[in-house]
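Below you will find the structure I want to go over with you.
Yeah, one chain of the complex is gone here, protein chain that is, but the others are all in their spots.
By letter and in written order, the chains are A, B and C; residue numbering begins at 1 in each of them.
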Amino acid sequence: MRHRWMTLAGVLIAVALLAGCTRKPAGTTKAEKIVIGWAQWAPADYLQELSKEYTEETGTKVVVEQIPWPQFQDKIFAAFAAADDTYDIVVGDSQWLGRCSDPDSQHYLELTDWMNENLDVDAFSEAALINLGEYPKDSGRYWAVPAETDAVGFAYRRDWFEDPEEMAAFEARYGYALAPPRTWQELRDIAEFFTRPDEKRYGAALYFGKQYDTVTMGAQEVMWSFGGSYGDPETYRVEGILNDEAGVKALEFYIGLRKFAPQGAESFGIGKECVDAFNQGLVAMAEDYFAFFPGLVDPEKNPHATQTGFFPSPAAIGPDGEERHYISIGGQGFSIPRYSKQQEAAKEFIKWFCQEPVQVKWAGLGGFTANRNVLASEEFLKATPYNEAFAACFPHLRDFWAVPEYGELLTVTQTEWNAAVNGQKTAKAAMDAVAKQHTEIFEKAGYYK
Amino acid sequence: MNGRIKSGLALAAIGLVLVIYLLPIYWIVATSLKEYSDILARPPKFVFAPTLRNYVSLLLVPGEGLHATPFAARLLNSVIIASLSTIFAVAMGTMTAYAFSRFRTRGQGDWQFFILSTRMLPPVVVVIPIFLMYRALGLFDTHAGLIVLYTAFNVSFAVWLLKGFMDEIPKEYEEAALVDGYSRLQAFVRVVLPQAVAGIAATSVFCLITAWNEFAFALVLTQNTAQTAPPYIPSVVGSGATEWGRIAAGTVLFLLPVAVFTFVMRKHLLRGATFGALKR
Amino acid sequence: MANVRVENLAKRFDEVVAVDGISLEARDREFTVFLGPSGSGKTTTLRAIAGLEQPDAGDIYIDDRRVNALPPADRDIAFVFQFYALYPHMTVYDNLAFPLRAVHMARAEIDERVREVAQVLRIEPTLKRKPAKLSGGEQQRVALGRAMVRRPKVFLMDEPLTNLDAKLRAEMRARLKRDQTDLGATTIYVTHDQVEAMSMGDRIAVMDQGKLLQVGSPEEVYDHPANLFVAGFIGSPAMNLINCSLGSEGDQPALVVPGSPLSVTIASDVAERVESARERLVLGIRPEDVHLSRESRPGWIAAEVYVTEPLGAETIVDLRVGDGDGAPMLRARTLPTFRAAIGEAIWIEFDRERMHCFDRESGQAIT
Partner (left out) sequence: MTTAVARRRRALSDYQVKMLFLMPTLLLLVGMNVFPLIWSLYLSFHRYAADMPGRAPEAVGTANYTALLHDPNLWRYFQITAEFVVLAVGAQFLIGFGVALLLNREFKGKGLVTTLILLPMMLSPAVVGLFWKLIMDPNWGLLNFLIRPVTGAAPAWLTDARTALPSLVMIDTWMWSPFMMLICLAGLNAVPKYLYEAADVDRASGWFKFRHITLPLIGPLLLLALIFRTMDAFKLFDMVWVATAGGPGDVTEMVSVTLYRQAFQNWNTGEACALAYILLVVIIALSNLYIRWLNRVRGEA
């Protein structure tokens, strides 16, 4: 009896140990499988699809691990902090470059030399290469190979916009024709026009939410276009720049759009609620990254798929009367974590991916290529209903801070601006709070020494 | 007559309570059986054409037949981690509870308080050093890592719960076995354990539910290899639009084992719930 | 079979001294009873012999072998618990077979022994049942059977009859005594019931507050109690114990109770022996040694009937000697036919041969 017991305990312990040892053995020369960590969205599906060809050519299996947006950053950084070798390639956000390339972290391998030797660097769209791969700015040092470019854009209900009755009513009320807006001011008018709660219709589903970087991505492009900025990129001075008149007015304008959004809009996040609201026929316009728009042209998910049009994030007329046009950049590049045991295999894959024929296929699947030739091709522009609007964004792309402290900076803008959206704070108070906390973060990190 | 009206009212109230508690669960099950368009329909649909699509797409890779999908792998991880950690926690808890119940130990009260106090420790407080520790030991994203952690997490509770049960078993039984020619260990296995079955069962239910549903540690300490279902299910959102149907299907599949286990153990549950705080 | 010897045994639980230096021997084949009230240390001593308690000091020998370091399993003893401790999850058969399986006895032999014991104890019909389905008497016999089945050197029993009703208890008393004699088994039996002790024991060890007060045959402890405690604890109704001092009645020495007519003349040699404790004496006399008379007789003491208790086989008479609140009370045991009204005058006389004298301070008997 006792023997049986001991045996049982032994077996259980053995099982537990075995379970603990199910990790892949280290240091194989020929990679059987490489794992790419990316966020959960359509481009990741495309990449998985595309990689089948790579597997056919080389025998190396490619697994794209899709992490949902709210967890994306937390999970990848936890893996880095734990020196975990799960990922051979990480398709990381551009804001991460600073922290991951920092000499004290070295999460990313520096790819400068390898890229210059093995890739045609000039083939990349410059905006993509600089924003998605280079750190620090203008240093010529690369940490990532642009994989997917992206920008914030809008979907709109063509059937509502093109309804003659609506058009007439709109023109009568606002004095100009109803069409996809060129400026945020126009967008506001259209949103106001379509906001009819009794019909369960609202103007626009916008980036207001607290998850990850939602509200920041939405509000920052209005701030930039109004003439505001996060601060001086040379001195890192924030106070008086971020919360200047343009910044405060921009945020005031942005939170003013809340009343044209459906209930619960305070928590609308990236790639989810805005799209859901649009699919439900609740809103005339929905803001999201272009990469999420495949869900809007799929008739199974969007009953109005055929009646859906797209436009880039609009420009704005600032308090100074000038018109500017900035759009939040999205998209990511391939980086190789120092902890990967298959760095060479990872490089092989990236090299394969960047070949122009592969880029054509990538674009054909729906991927937003960074290859300037493919981007400019007629084929690409016509491939989806939204590619043309997407391509128009390129000259206007801009990014959040990419310094190593970006995570803390982002937490501040997310909390404060979301608080402003839901009426906890005035725009002025929120901007002042952001300026104060950003200054503290830079101070603590030693930027002012 | 008055009494009958009263009891009728009580029964009606019980029915209402049941509806309130079960409606959200019914909604989960219903959602898991709906097509996407039915899920977000306004007004919400109570009658709809059920489909198993959500389940199929969650468990089967299209075209590849019976390959393990990410969800199936997570479910398997949950089964391995939750069951093994429950077995370890209950086994260690039983032994420790027995030792505290039967042997006199110096500073026993302090030890017992120490063990109980670890149960009060919020996971977020220890998760940082454990993260660092696991990084150093190579236990990050391993089954063993979570098993050890959940065992430690549950064992204090198990000791506490089981001590109450052990105290209720007269020590004469083991003493009889001792003079009958058995060693202390044999007496424990052959005489004490069979009588502690109810307590062990109740403790297992509580430990299993805790380990099965744990989220924070699993979120921080795993990536893919050892990830359990709770942090994964909210991530089945899909691309483009929230895939509530698949999330619901995952939830139902995830709830099922623990619900069945609890149902089987239900008669012990009520007893275990008094935590030995009531002497009978 | 074997003898059991305990030398200078001591055991304390935290601040409470349970056993305070006890030495005694239970002889081979004898039925030894540990008798005492609760807290006397009798059960602790028994458990120490079994190995269920580790003594703080002292030695335990079974068959002249020191067993202090041996676990209970290796002492070759059997223990019958007050609450029987039948394993609730096993059938009667398994309960009986359990000790035999411990030594990996062959299945057939186990079966044979179990059936044999079951037959002796007349519990064969219950073999397939679980303990919870048995009557108290059956449970008690199964517990005994579990002890017997191993044929141990020594039987240790901790108040095994306490949980039975009165009728069954009397019946089991006799059976147990007879079985023990037939088996010739060395037995140590713990009880607080002096009737059990007297009726069953070959020798009785009387304990109180962790100390051994007297060891002897039932007759010895009854007829010659070594001290006040034994005198008062053994016998029912209890011995009359009267505080008195040495005085005189006429020219004869006598035990007198100041302020009361109670006065008992004693022989001069007895007087010499009690001289040392003359002001702090206790006179002990068993109720059956108090003789009663309805008429005044010379030398007899006048008393008054306080109450009578006719018990059928005998009558107990409570008496008061003298007036006032401090007057000594006595109990007498007499014939069942004796009848008296409350307050009736009566005359009493003590059986001089069976009187006991104790030193009130030391408690020891003066003989």
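Quick note on the criterion: a contact is a pair of C-beta atoms (placed from the backbone, for glycine too) under 8 Å apart; a residue touches a chain by one contact, two chains touch by 3 or more.
Bear in mind the structure is a predicted one, so any value in this text is a computation, not a measurement.
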Visible chains in contact with the missing one: A, B, C
Residue touching the undisplayed chain, where the options are A:192, A:266 or A:388: A:266
Touch criterion as defined above, residue of B:33, B:81, B:144 or B:159 at the omitted chain: B:159
Option from A:78, A:238, A:336 or A:434 whose C-beta touches the chain left out: A:78
Residues from subunit B at the interface with the omitted partner, ascending: 7, 10-11, 13-14, 17-18, 20-25, 27-28, 31, 40-44, 92-93, 95-96, 98-100, 103, 105, 111, 114-115, 117-118, 120-133, 135, 148-149, 151-153, 155-156, 159, 183-186, 188, 209, 212-213, 215-216, 219-220, 229-231, 233-234, 244, 247-248, 251, 254-255, 258-259, 262-263, 266-267, 269-271, 273-275, 277-278, 280
Touch list for subunit A against the chain that is not drawn: 70, 73-74, 77-78, 80-81, 83, 99, 102-107, 200, 209-211, 262-267, 277, 280, 282, 407-408, 411, 415, 418-425
Touch residues of subunit C, complete complex, unshown partner: 71, 73-74, 103-104
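As a convention for this text, only the chains that are shown with their structure count from here on.
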Most central chain, judged by mean C-alpha position against the global CA mean: B
Chain pair with more C-beta contacts, A-B versus B-C: A-B
Cα-centroid distance, subunit A relative to subunit C, in whole angstrom: 92
Length of the line joining the C-alpha centres of subunit B and subunit C, rounded to whole Å: 57
Approximate Å spacing (C-alpha centroids) for the pair subunit A, subunit B: 37
Residue list for subunit A, restricted to those that touch at least two other chains: none
Multi-partner residues of subunit B (each touching 2 or more other chains): 186
Subunit B contact footprint on subunit C (complex, rising order): 50-52, 71-73, 75, 77-79, 81, 83, 85, 87-89, 98-99, 102-103, 146, 150, 156
Of all residues in subunit B, those that touch subunit C in their complex: 170, 172-173, 175-184, 186, 191, 194-195
Of all residues in subunit A, those that touch subunit B in their complex: 1-2, 5, 9, 12, 15-17, 19-23, 35, 40-42, 44-45, 65-68, 71, 74-75, 78-79, 81-84, 86-87, 200, 271-273, 275-276, 279-280, 292-296, 298, 300-303
